[in-house]
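Accompanying notes for the structure given below.
The complex appears here without one of its protein chains, the remainder shown in place.
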C-alpha cells in the first residue's frame, strides 16, 4: 500500500521492484550577528535548500536464493553522496544467514538500522555519522557482510541479529587508487537482541564495534578525522572537528537500547572512539579517546506504533522504522494522516585533554569541540509515501581555538524542514 | 500510443510511468575566416555533437490526490544540466488547484509551457532562457508553486491558468551554501487565457512576471548576468552577455500571444528586463533595462494540428505542444510520419545606453550585444517517439567592445540537427 510497483515472474523465482526516494530540505540558521560572535567562530551560516537524497533503484529476487539491489543517488550534489548508493548481491540460500557483497550499507549502530526514508529526525545522530564515516559503514560502501538473524532463539518473542562486515572505501572516491595508496579497510559489526515483544510493542538492546585494519597509503599525516555537521546538512560547514589526526589505527564501540510501548518510543546510544596517534618525531604516540551519546523519544499522536524490523535484505534489521499510516490524508475523507512529536538530545564531545600542551616528548590535547543539540520536531506522515517534517534544533557548541585557547563556540538555533517522497 | 509503459494498482490509486527522452544534437558553425573577423570577435566556434538531454524518469499517482515525478538528466554533461532535473510532489486534492514542491520546472513564459521534448526549434528563444536563468525558472529548480487552472470560466470554450512560484537556486550547484551565501530567491508567475477554441484550433494570450527577492550572499559584484547562446547549445560560447552586473534586485515582465488554426500556428512574445545596479563608490546606482521579442510560425504539411494543453502535472499547462502523428513512418505501409515547416525571428538586445561613458557620479552604459536570429527548420516526426529536426540559423550579432568601442559582432550561419527519442 505504498505505490511501489513490482514485476514478478510467473513462478515467483524472479522479481523487480522500482524504488524512488527524494528529500527536499530547507534550513534557516539563526545565529548571533557576526559582530557579536567571538573571533574564530563560524559566522553567517548559509540558509537555503538542498536535495538531500534523490534515489532511484531497482531490487528483487533472482533464482530464488539471490537478491539484488541497485540504487543510484542523483540528488545530494548539493551536499554530498552523489553516485552509486547501493549495488549489492545477497545470497540467502542458508537458513538464517545472509551473505552480501558489492556496494553495501552495513548493519551498524542503532539508527544505522533505520532507513534514511524512515528517520524520525532530519539526520542520524552525530556519533552514528562520525562512526560511519571513519569506521567504514554508511551507504556507497564497498564491502562484504555476513549476517545471521533468527527469531525465537531463546524464547518465542525474541529476535537475534549478528552481523559482521569487512569494508573498504566509499565508491565514487576516484582518487583513492593512486600509486602508493592501497584501499583503506575496516572490520565492523553489530549484535542486537529484541528481548521482549507482544506483537505491537518491542524492547531491544544492541552493541556495535569497529576497527580500522589498514589506513592504506604510506602517508603519516591527517588520516583520521572525527567531525560532523549540526544534524542538518544544508550548510557544508562542520562546527566540530578534530581535524586530521596522524593515526593508522582507531577503534570504537557503542551500546544502545530502544523500545516502543504502543505509540511511544524511547531509545539511546553511547559511543566511545579511540584513535592511536603515531609518534611525531620525539613526541611519543598516544591514544586520544572521544565519546558521545543521545537519547531520543517519539509520541505518535494518531496512535500508530513504530515498527520493529525482524529481518531484511539490507541494513534495516533489528531496528525501528516509521509508523504505518492508518488514515492517509484526504480532504474529502476528512482523514489526516499520522502525526508524530519527536525529541532528541545529543552530546558529542570531540575534545581530549583540551588544555594539555605539547612537550618535547608528548603531543598536545585536542580541541575538536563539544556539541549539544536539542532537536524538537513534528513529523506529518500524509500517507506512506509523503512526509513533511518541521524541526527546531537548539545547538550549543563549546570549542576552544586550541590548547588553552579562546572560546570559538556559540549558541545557535536552526529551523529545518523536509519534504519527502518515498515508495 | 507512444510506448510509455505504465504500471497501475488495481484500485487505480497508484501508478508509475517510465519516461525516457534523449536528444542528440549536431551543430555546424559557418563563420567568416578568423582573419577576416574583427579583433575581439568570437572566432572559430567548434562544430560537433552533444547529447543535449538524456532523461530517465518515473512519475505517477500516489493515494489518488498526490502526484510524484522524478527525472534524472544523465546527458547534458557536454553542455550543461547534468543531474536531478525534476523531483516534485504535487497535491491535487482541491479542485482546480495544484500545489507543487521539490525540484520543479515552474510554469513561466510562452515556450516555458512547452515540454523540451515538443519544441519546434532546437532551443527555446533567448529571452525565455535568459529569464529562466536569472529569474528562477527552468528545470532543476528548487521551489514551491501554486497553480490554478480551470476551463470554461467565463465562457464554455476558454481556459484560465494562474500560477505563482517561489524558487531558489538550481539544484546541483554545490557551492552555493558556503558560509555567508544564503540561497538566492525569486518570485515569479504566469497568467494565460485561451479565449477561443473550436476543439482543434485555439487562441490564447498570456503574461509572465518575475522579481528577484534576495540575491543571497554579501558580495556586491557580478550578480546578475543576462546572456545566452545562439539558440543552439553545442558550443558553450555565448555571443551576447551583459557580464555580471552589480545588482541585488532585478525584475521583468513579458506578454505573449499564440494561436493555431488547424495545422497552422503563430506565436510571439515580448520581454522587458530591468536590473537595479548598486552604487559604485561615488557613482550612483541606476536601472538599466533590456528587451527582446520573437515571432514564430509553423505549418504542419501533413495536416496534424498542434495541441493545446489545458492542464497537466508539470509546466506544460496553457501552452502548445507537438502535433500527434496521424500516420507513423513505415516503409511497408507507405506512410511517412508528420512533416512540419517552422520559422522564427528573434531579436535580443542586451545593450543599454551603449555609448554612455561613466562620469564621477554615474556608471557607464552596457554593451551586451544585440543578437538577431532567423531560424528556418524542417521537423520530421517519424512517429510519436522519434523526431528528426534540421534547422538553419542565420545569426546577426551587433556588439561593441565597450562604450564607444569597436564593433566585435559578426554574421554567421549555423546548421543544427537533432535526433530525439521520447516517450
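Letters A and B mark the chains as written, and numbering starts fresh at 1 in each.
In this section, a residue touches a chain if its C-beta (ideal position, glycine included) is under 8 Å from a C-beta of that chain, and two chains touch if they have at least 3 such contacts.
What you see is a predicted model, and the numbers here were worked out from it, not measured in a lab.
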item: Chain B residues touching the omitted chain (full complex); value: 3, 5, 7, 18, 20, 22, 24, 42-51, 54, 56, 72, 74-75, 77-79, 82, 234-237, 328-332, 382-383, 385-386, 419, 421, 423
item: Interface with the unshown chain - residue positions in chain A; value: 7, 9, 14-16, 56, 58, 60-66, 68, 70, 72, 83-84, 87, 89, 93-94, 101-103, 142, 168-169, 171-174, 176-183, 216, 218
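Definition applied: only the chains that are shown with their structure count from here on.
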item: Chain centre separation (chain A, chain B; CA means) in Å; value: 40
